[in-house]
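Read the structure below first, then the notes.
Here the complex is missing one protein chain, while the rest keep their positions.
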Amino acid sequence: MAGLEIISDQGYRIDGRRSSELRKVCARMGVFTQADGSAYIEQGNTKALATVYGPHEVRKGRGKIQHDRAVVNCQFSMATFSTGERKSRPKGDRRSQEMSMHLRQTFEAVIVTELFPRSQIDIYVQILQADGGNYCACVNAATLAVIDAGIPMKDYVCACTAGFIQDSPLLDISYVEESAGAPFLTVAMMPKSEQIVLLEMNSRLHADNMEKVLDLATQGCKDVFAVLDRHVRDHVSESHALMTAS
Amino acid sequence: MKEVPMSTCEREFILKAIRDRKRIDGRQTYDYRRLKVSFGMERGCCIVDLGDTKVLAQVSGKIEEPKKNRPTEGSIIINLELSPMASPAFEPGRPTESGIEMNRILERNIRDSRAVDTESLCIVAGEKVWSIRADVHVLNDEGNIMDAASIAAITALSHFRRPDVSVMGEEVTVHSPEDRDPVPLSVHHMPVCVTFAFFDQGEFLLVDPNRSEERVMDGRMVVGMNMHREICTLMMSGGMLLVKEQVLRCSQIATVKVAEIIELIQRALDKDAQARQAGEKCGFAESVPTNKITTNRKEATAIDTTAAAQQASQVIQEAGPVDKPMSNMLVQAPGTVQIGEGLVNTWDVDDEDMESEEKEGREKSVTNGREAVATSKPTERKRPVKAGEGTVSHAEGSDSEEEETVMLFQGDDETKSTEEPDSTALMQPSNSDKPAKKKGKKKKAAQK
């Protein structure tokens, strides 16, 4: 992009971060009463809301019933006011369908679905404000919501993006950096075992640089995990104390 | 229609074979099936055969108004069509989830990696640009549609020629092909997808899974790459977990595979260009071999016979020399069989009979020989990906059966010399075939 410098000479990015620095992560668990689990997350200016229902009886589409495990159903949507230009379709276009599918695949891999045969788990995610890393915010929010709902999962799933701009890897790409056309990698992984659940890459990246970017993204996921874990622990110990006090 | 579920026994068999590092169609772990690229009469139309998977791509262009935020860029639309014709598992109408995913991978691989220069598609900034649309239709799904579709799409895009356009002041003229030669799109690089299938929680991986392997696999990873070793897209998902090393290994394997595929595409494109220049016949009709049974034809596959050969030689070694027949047999008179002593031979032996028997035996060995030749053919025509001219393009059309059966052993040396040294071991026909074949050949020579 002409006239836009992604990294300054001093090594700072447009929003003042260093190259391997995450944006500020704020999270809340249990934001709704109706859902079995819910969470809200802010990663910089990207804001996402996730709710989880289930496991519950499969109400519509009995054909989906799996006799050995639960069906995971995901729906991703973007609020019409989430982007710079007003979105005409909040959901149902190809991008969101793809996103829904990726979320489903991610959570099918980590939720211990074998424990709930013939039932269904719904995960609804909405982006309230999009500023890059939508998928990551969704995954992180949904992870918190699933934990809040008390659905067993093998590990956290944390997601993070990493890009490669001006010959250096950058962590947690914002919208401006995303639209600069440089390659970026989206990784969802289980941070404790470093197992990758989902990997996606856009644009051109030389194979030799792959490792560097992947390493950075891994580090990013672990950082995200540290933040999320702290939130979960705070939330659990607080509620637990209240419950045992009475 | 919902797909019929696979039987447990078949599933287990395939998995067990994979664990033993074998594949049901006899390929090696990193082998592609036979790849063939052929072109239609019209520009921008191509069919890709990957084993039995068949994908057709057609590129078309029209002039339209550009998007507001990109006034100087044309657009590339890629549409993947999974019709129920290809497989009963595909529903007509709305695209399925997997269809959308593959479509997005294609888009990302070709459009988002800027393989085709969109700025050169601009005619009048903000008013008229070319909109190029690539329709990729899956004709037959025998596994790994993704790779076939990506090859078809990029090949068709590089094969396509759009009409030349000139701008004189306000006036825009689209020239007919007779008027001015159509111009090709500017293709910067050719990204091609390589699909890896994972089994046993990522412990085993295969390249180019076929239909049955796809149904057994845990998950897959698609790596889109170009000649310059740049990864254009990377997609891994679906119920399995990998570690970083596996991802990096896949990208390394992809590098090799992509180089082979692109070389093949390039060769096919060149051949087609030459054919067109020379005014020879081209099109799909030409690519179908005439006077030949095309159905039930078995495609050549590479078979690793080293293990079998080794085993055979071991057996021979262990067996040692055959015991000599007892030499102290007493023969009373020619043609007599003696049970007691001094009895007259009652066995009716006829000389002619013996001769006819011998003849029969001989003929049998001749047919045996033919069979042997036929069975040994696959070993002969290995090299599934970088197979010789015959496999690359229809234009050559040299795989005449007759020729091959006769030329077999003369041609052998030639092919051997072009092979890498390590693969010569694979070329060795299995031991059991050898004597029969030689015999057959000798007989043939005698008959001639």
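We call the chains A and B, going by the order they appear; numbering starts again at 1 in every chain.
Here, a contact is a pair of C-beta atoms (placed from the backbone, for glycine too) under 8 Å apart; a residue touches a chain by one contact, two chains touch by 3 or more.
Going forward, contacts and distances are computed from a predicted model.
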Options "DNA replication complex GINS protein PSF2", "Queuine tRNA-ribosyltransferase catalytic subunit 1", "RBR-type E3 ubiquitin transferase" or "Exosome complex component RRP4": UniProt name of the undisplayed chain: "Exosome complex component RRP4"
Displayed chains contacting the withheld chain: A
Contacting the left-out chain in the complete assembly, out of A:S20, A:N45, A:T83 or A:S119: A:S119
Missing-chain contacts mapped onto chain A: 30, 33, 36-37, 54-57, 70, 112, 116-119, 147-156, 190-193, 229, 232-233, 236-246
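Methods note: only the chains that are shown with their structure count from here on.
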Mean-CA-position distance for chain B and chain A (Å): 40
Complex contact set, residues of chain B against chain A: 97, 100-101, 103-104, 108, 112-114, 221, 225-226, 228-244, 247-248, 251-252, 255
Chain A residues within the chain B interface of the complex: 94-95, 97-98, 101-102, 105-106, 108-109, 183, 185, 190, 193-208, 210-211, 214-215, 218
